[in-house]
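A short write-up of the structure that comes next.
All protein chains but one are shown at their positions in the complex.
Order as written gives the chain letters A and B; numbering starts at 1 within each chain.
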Amino acid sequence: MKKLKKLIASPVTTIAAFAVAAGLLLFSSIGGARAALTYFSDDYAANIQLHEIGVTLVENGAPVEGELLKGLLAEGEELKLGKAYQEQLNVYNSGVINEYVRVSIHKYWVDREGEKIPSLSPELIGLNLVNLGTDWLVDQEATTKERTVLYYNKLLASQSETPLFADKLTIDGSIADRVGETRETSGGYTTITVTYEYDGARFCIEAKVDGVQEHNAQDAIWSAWGRRVTIDDGVLRLN
Amino acid sequence: MRKRLLTLVLLAGTLICAPAAARAETLASERNISFTSDNKLSEDRSAADMNNAVYDLQPGDDITITLNLKNDNASAANWYMTNEVLQSLEETAGSGASGGAYEYELAYTDPAGAREILFTSDTVGGENNSSRVGLKAATSGLEDFLYLDTLSPGQRGVITLRVALDGETQGNDYQNTLASLQMNFAVDTTTVNNQTVTRVVDENGTPILVDDSGNPVEVDEDGGSSARTRIVRTGDENDLLPYIAAAGVSGLLLLFLAILGIKERKKAKNAVKALSLALALSLAWGMSGRAQAAEDYTYTLRLYAGAQGTIDASVVQRLSDAGATVSIEDGEVCVVSGLHYGEQVVFDIQRGVALQEGSKYYRKGFRVSGEDTNSNRLANPSVTVNGDTDYVVAYGIQGETVAYTVTYRDTEGNELYPSAVYYGNVGDMPVVAYQYIEGWQPQAYNLGKTLVADASQNVFDFIYTRIPTVVNTNTVVVPGQPAAPQEPGAQEPEGVTVVEPEEEPEAPIEPVGEEIEEDETPLAPPDDYRNLDEEETPLGGYDGGEDGDDDDKGIMTSILDDIATPLAVLPTPAKAGILAVLAALAGAGIWLIVAARKKGKKEDEQ
Partner (left out) sequence: MKRKKILPAAGYAAAALAAGLVLTAGAGEAWAYFTTYTSASGGYAIDLSNETRIVEEYSNHTKRLVVSNDGTRPVYVRARAFSGSQCALAYSSEDGRWQAGNDGYYYFSEPLAGAVAGEDGTVSTARTSELLVQIEFPADAEEGDECNVVVVYESIPVQYDTDGNALAPQAADWSVPLASGSTEGGND
């Protein structure tokens, strides 16, 4: 099977297969003989090709595959409240065509069962956004405490990447502020158990990158993302 | 045949060519063809140059090909042409593209400047089950030589072909597809064409195509119009059909093999992407259950009308959160804000989204903004709030329209709410939302089903069950007045919660709480989504067996069924072709086995 695969994957086979395929397909398209007309032209062919679009999220220089923050802590390392961890995020155009991109960042807390806890503050999950205004535009209409939507204001060429949109992640030390407490005294011992609202909660950062084709991008963004933007000479502005 | 070879090579080369970084959204190409004094049809450039161009298009783009025809011969010449789509985008092997629409216009401008449209349609393709796929629907009447004009010496005529890819309906499935169109011309100086061409215009000045008798040519089944009567019968019918079919099928197989080769090479690159998609999917949390009540934090849902319609507040059919607000911004977006986690919003885009006047589109549903690649169906119209989310209305182009009915009944079949009738395309899978009916709950908030041509089968039944009513009975004794005498046994302890069916007062009153679990099954909450196709169509051959073997058999049978159905509709020559290919494959297989055995024997002998 491996040999077969290798054979199939070889460019020579591909080209040969294409040529023969095209020949056979063309032969199959011959409808009838041409007896009555005298002079015939060449074939005037027009080939239309549609290419692939692709987008990849890049975290600390490496493409991310579904899971974010994987390398934030070393094994066994505890998360340090207040520490600014390196979390460099940007976008890479992994497709064949140029594209416009946007990023939606969601920050929230979930409980042990993975259920969202809307009462805990997303603002304490500090993802430091950078290059705002110069490269990335914040969509104020879409911004909530939980969500930030950034539009890259330039065309992103195929196989190239954007400047960073985030560089650091800090979990605010004040999540340790909100406490309840139980104490138990027996003899000379007093045991104090402190409970925190955020204890056991899991913070989540979700980054979703959308890409849209270069041609007719203004209409395509309107149609696919719903958002009205203006694209002038490759520069995107939010309406 | 030699000339055709050029086209083959080009067709073969299209996928290998590096894409040009074209920014233009309207492409144009112009060529000159003349009938020379030495009775040849010649071009201003070599055929290779002419056909070398591969136009990189994206949905929404269009291309115009102009061919200038000139008679440089000493005698008048009758010009004829054919126009054929060798391959439509949908036919790219390995591609799942379908349902996209095209605009296609072929026109001839005579020496006097009069423009005659040979074919025009802005809805070629689309969602239909026509045997001619996509672009091919446009050229059904153009594939045999049709008479264009008689050009006197020195006269010029112009052929223009414009093809536009509809952006709204050509989505991600159309990536990595390719199409090939072809035009051929022929000239005849010896035969006198007796046909008279009558130009008829309607009151708006738009040309109407007429036949020789002056009767208007009707719009054909593919939505375009063409002058079929002008086709020149150029030859005899041949009996090569079976071979042609066989060649066609073999060609497709080889084309598939070639694409497979490309894919194999790309696999390593794509594996990363596939994995990320799978992971992304797995990250879609199962957050259907209701979480604890949020303190203050509220969410916003936005439904954008997209490029083809406008939206109004009636799009919100139901809002379970009394504190939420609905606002409409410029008819472009409906913003529902102040929503608490776990609350429900039901959108009705059929009611709340208006299409632009004369639109060729219809409202198909809505989807999560930006999501497409992995969306195998539309978003549920009944949305359970679990975050800030944006949606965009999705549009399709009408094909074979069929009605579908949504009913709202109780388990006895009594109508609880008037049925609604909508229209969609055969093959579509609309998702419909329930109606909120006080005291009742449906089996699911959203139902999905694939539409079939028989409208009587396109019924979405919401079946409602009565929700048990919870009544808290507290006995309050007013001070100074003796409590009403109560019969022994009828006395209820203070604060007991009872279930009381509303319309059946004679039914015995049952205490709720722990006991209810023993006496009656509590009503399970409705599903978020239910696919009626899965409920109604069990897999072919599935015999209800639980073990894996039986299950696999069911799947195999169903696959065979899937293949058998389209096989059955193929014309006989095509079947013959497929059989021939299968026979060839079987032969090759046998040959390989024999060869392998021989080799084995040889090695044994050594």
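Criterion: a residue touches a chain if its C-beta (ideal position, glycine included) is under 8 Å from a C-beta of that chain, and two chains touch if they have at least 3 such contacts.
Since we're looking at a predicted model, the values are computed, not measured.
Note that the absent chain touches A, B when the full complex is taken as a whole. Set against the missing chain, the residues B:Val133, B:Val326, B:Leu416 or B:Ile463 yield one that touches it, B:Val133. Only one residue from B:Ser34, B:Ser121 or B:Gln175 touches the chain missing from this view: B:Gln175. Where subunit B meets the omitted chain, the residues involved are 58-60, 90-91, 93-96, 98-100, 127-129, 131, 133, 167-175, 249, 252-253, 256-257, 260, 273, 276-277, 279-280, 283, 306-307, 367, 370-373, 375-377, 394-396, 399-400, 425-429, 539, 551-552, 555-556, 558-559, 563, 566-567, 569-570, 578, 582, 585. Seen across the whole complex, the unshown chain contacts subunit A at 4, 50, 53-57, 59, 64-70, 72-73, 78-84, 95, 97, 99, 106, 110, 112, 168, 170-171, 173-181, 183, 185, 188-196, 198-213, 216, 219-220, 223-225.
Rule of thumb we're sticking to: only the chains that are shown with their structure count from here on.
Averaging C-alpha coordinates per chain places the centre of subunit A 25 Å away from that of subunit B. For subunit A in complex with subunit B, the residues that touch the partner chain are 5, 8-11, 13-15, 17-54, 56, 63-67, 94, 96-98, 102, 104, 106, 108, 110-111, 114-119, 142, 144-147, 157, 206, 208, 210, 212-216, 219-220, 222-228.
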